[in-house]
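Quick one: the structure is below, and I'll ask about it shortly.
Complex shown without one protein chain; remaining protein chains in place.
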Amino acid sequence: MPLVRGTGKGSAAGVSTPHPPKLDSPDDESRWAGARALAGHADAVPALAAALARETVPRVREAIMTALMRTGDAASIEAILPYLRSQEAGFRAAAIEALQALPSAIAPFMEPLFRDPDSDVRLLATELARNMNASEATRLLCGLIEREQHPNVCAAAIDVLTEVGTPEALPVLEKCAIHFAATPFLPFAISIAIARISGSEG
Amino acid sequence: MAEIGVPPKARILAVDDSSLVRLYYRSTLEKAGFAVEQSINGIEAMEKVLLQPFDLVIVDVNMPRMDGFTFLRSLRCGANEVASLPVLMISTESQMPDMAEARAAGANFYLVKPVTEIELVRHACVLTGVSL
Partner (left out) sequence: MDDAEGGASRAVRISAEEVQRFCDFLYRRTGMSFTEGKRYFIDRRLEDRIAATGSTSFQSYFSLLRADADQEIEHLINSFTVNETYFYREDHQLRCMTSSLLARIVSDRPPGSTVRIWSIPCSTGEEPYSIALWLMETWPQVDDYNIEIVGSDIDTRALRAAAEGIYGDRALMRLSRGVVSRYFKPVADGRHVIDDGLRDSIQFTRANMIDTQDMMRYRDFDIIFCRNVLIYFDDSSRRQAAENLYDCLRPGGYICLGHSESMSRISPLFSVCRFPDAIVYQRPEVDLG
């Protein structure tokens, strides 16, 4: 009977020599390993931020963002925030994902993000409220909607409220429906959000 | 929902990370006689187009894990029968460079959010070759 041959104990380690971890190496694999080795090291945040600014390979960018996310302090968040403005959709998405994993640390940044002059930044930032507790998320998103002129930003905020909104959001949503009565999609979105929130009243 | 017993005009995959947008597309297009499936990002969309036949993919740009452009580029450069699927890109971006980028990535058409129901249905009909 044929047996599956193993080379015995100790073979789990594999055969290749890992590339030396080095954040500023010309070699992708070394930069990848370098970023991973620095995960959670608060003193490495400046080096990781600088590396992120240079990095063009998506999976290394992911690893750098993960490393920053693992530290998760204000400095890490400051390092990731600029990429909400990136011209590259993938980079913007990566930044939001990393920040989404830090609902408590991102809290002090929410108001400034919701007041950013760039509507794209305000729109992306709504997603960050999703992992917060319901009343905090509702408060922040309602504040945004009350001021907001841009329909797509409102739509994004309404989407998050549909999941997490409390009844406190209802008056703001009703006003929003009047304001955007002639805009496509918004009246539909608001009616769903209102139904979901009202339908959850005890 | 499309009439029972009547085959759908065409099959559409709606890709957007917003559940409200997907619901809007689904209810609008189903009323117009299309069968609609959904996906939350480009990775799920790629899995679905590889598993089932579709006549059109409607895709957003800003989505987690795989954005619309990355999905579109992966779709177009794949050496398989899905590479030439019609794609309608619907995005929040309204500048000329964004439309140019969409065309360059392989989108057949580009619309700016928020879209009206009639715009959506008209474009779906044109891109799937069915009548209104």
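Note that the chains are named A and B in the order they appear, and that numbering of residues resets to 1 at the start of each chain.
The criterion applied here is as follows: contacts are C-beta pairs under 8 Å (C-beta built on N, C-alpha and C of every residue); 3 or more make two chains touch, one makes a residue touch a chain.
The structure displayed is predicted, hence computed values, not measured ones.
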{"item": "Chains on display which the left-out chain touches in the complete complex", "value": "A, B"}
{"item": "Residue touching the undisplayed chain, where the options are A:70, A:85, A:139 or A:179", "value": "A:70"}
{"item": "Contact with the hidden chain (one of A:41, A:59 or A:175)", "value": "A:59"}
{"item": "Hidden partner interface residues of subunit A, rising order", "value": "1-7, 9, 11-16, 18, 28, 32-33, 36, 39, 56-60, 62-63, 66, 69-70, 90, 94, 97, 100-101, 131, 133-134, 162-164, 195-196, 198-200, 202"}
{"item": "Touch list for subunit B against the chain that is not drawn", "value": "19, 39-41, 43-44, 46-47, 50-51, 65-66, 74, 80"}
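Note that only the chains that are shown with their structure count from here on.
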{"item": "Touch list for subunit A against partner subunit B, complex", "value": "89-90, 92-93, 96-97, 120, 123-124, 151-152, 155-156, 158-159, 162-163, 183-186, 188-189, 192-193"}
{"item": "Residue ranges of subunit B touching subunit A (in the complex, touch as defined)", "value": "18-21, 23-24, 61-70, 92-93, 113-117, 119"}
